[in-house]
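This is the structure, below, for whatever I ask next.
All protein chains but one are shown in place.
Letters A and B mark the chains as written, and numbering starts fresh at 1 in each.
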Amino acid sequence: MKKIILFLIIPVVCFAQSNKSDEILNLVKENFNKIKDYQVNVHIKVDVNFIKVPEGDATIYFKQPDKIKLKSEGFAMLPKEGINFSPLNFLTGDYTSIFDKEENVDDNPCYLIKVIPLGDKSDLILTNLWVDKKQYIIRKIESTTKSNGTFIIELNYDKDIKYPLPSSMVFSFNVQKMEIPVGVMGDADEINKTEEEPRRKSKATSGKVYVNYSDYKINIGLPDNIFEKEEK
Amino acid sequence: MITLINIELYKIFKKWRTYIGFLVIAVIVPVINFAMLAEGEKSLDFMTRNLQQSFVFVGNLLNGYLVSYFILISLAVHIPFLITLVAGDLLAGEATAGTYRILITRPVSRMNIISSKFIAGFIYTAFLVLWLAIMSLGIGMIIFGVGELIVVKSSGIIIFARNDVFWRFLGAYGFAILSMTVVTALAFLFSSLVENAIGPIISTMAIIIVFLIVSALQINFFRKIEPYLFTTYMSSWRLFFDDPVDYAALYKSIAILAGHIALFFGATVLIFKRKDILT
Partner (left out) sequence: MPEEKIIEVKNLSKEFKELKAVNQLNLTVFRGDVFGFLGPNGAGKSTTIRMLLSLINPSEGDIRIFEKSLKKERISILKRIGAIVEKPDFYGYLSAFKNLEILGKISGADVSRKRIMDVLELVGLDKRSGSKVKTFSHGMKQRLGLAQSLLHDPDLIILDEPTTGLDPQGMKEIRDLILHLSRDRQKTLFLSSHILHEVELVANRMIIINQGTTMVEGKVSELLNTSKMKVTFEVDDSDKAKSILSETGYTNDLESVINNTLIFNMDSEKIASLNKYFVENNINVSAVIPTRSLEEYFLKITEKVS
């Protein structure tokens, strides 16, 4: 009898968990969909192995559902996965989500939800989302990708926010192989030091990118042409 | 002494061969710039390809600074050649023309004669490098504008903020003047030994090219002698494009190059002071 009950309960519980995670995610999506578009100034600091980039300023433009643009007067660089932290980014296509547990992120109680994309299309293998219990904003993302290793996005928000848009983000990552072509620049002291493929070196790269967001302009009706590819 | 230097400079700049160097640079730099206009994006793409795998970036990386950097690297052999054209002729030219006789019978010391010639040669060298600097940066900035400078080393990629680049170029070109003065001094030394400028031009270039080849080859033995070749230190201008700048290595390179200049010039003085003028 116990076996039968267990047998009946487990799928129900699973279903319930699944249901619960979907519910949570839907609330997150709804929250985010309040934003039609936004424009924000960013200050970027890159702290990555083997790359030295000066701290820089740029502007990010976003328009639902997935238009995103980085603009800068000078040079600015953002990790691909970090430029667009819209939850929709992680929740497109077919996926399964599982409610794992409740866990705090910086003293903020969160739900930890696992998202597994189905099919082969997505680059993501597994994503862990920490969703704030009260505000249904994403506080942390941990994702494993097929091609680019693992990354973690930590999002910080101001106290009383109207929209789920962070004030700062820390993007941490670990890339197994980052090849640097040496030959083009002719690094004289190092050239031809390796046996094969003398023009490249494979390195494991890791690091963090710190982004501060300021001056959000939300739902201002951004035109589509901002997102067009620039004519050089 | 100033009179002597002025006279030597006058003689140098009255010869058409002096202008070859300036002309060559005036042609090569625009040519490289236009080549970069056509192909630069592709090269940049190639350089940053793997960066692009993980990052999104914007900015004018194909700018005058990048082209100038590229020019500095490319002309490692060409500029020395242009230097030897004039430096190799400073003494040998007098022998060829037969003018040693009227020069050395003047009431001035041989030391003054040789010093004034060397200083004039150095001034030519400095002018040539400055001309390269002005052409590279000038034309580059006009065509491509300025921006951040991306430098790809085997130790990683460095992107310098646009206001952090110019002083580095000043340092690099300043260092290049020192490097090229070593070439001047060597050609000058050879020039004191022969009666025709061709000899010094060829022998100086031969030494530079052989040394560069030795530096580039993979053989263990060559690796050991590499620190003793002055050409190894001539490319130390790259140290300016590092973060942080390795000033210790830089000062070491400067000292070694300066030492070579002193050595070559010292040898020339010894030879010249005692030389029997038979031409």
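Methods note: a residue touches a chain if its C-beta (ideal position, glycine included) is under 8 Å from a C-beta of that chain, and two chains touch if they have at least 3 such contacts.
Values in this document were obtained by computation on a predicted structure and should not be read as measured data.
The chain not shown here makes contact, within the complete complex, with B. Among the residues B:Thr3, B:Gln52 or B:Ser74, only B:Thr3 touches the chain that is left out of the figure. From the set B:Thr99, B:Asn163 or B:Gln218, the residue in touch with the chain omitted from the display is B:Thr99, counting the whole complex.
With the whole complex as reference, residues 3-4, 7, 10-11, 14-15, 97-109, 274, 276-278 of chain B touch the missing chain.
In this section, only the chains that are shown with their structure count from here on.
Those residues of chain B lying in contact with chain A across their complex are 41, 43, 46-47, 49-51, 53-61, 73, 147-148, 151-162, 164, 215-216, 218, 235, 238, 243.
Residue ranges on chain A touching chain B, taken from their complex, read 49-54, 56, 58, 70-72, 74-80, 83, 147-148, 173, 175, 178-182, 184-193, 201, 203, 232.
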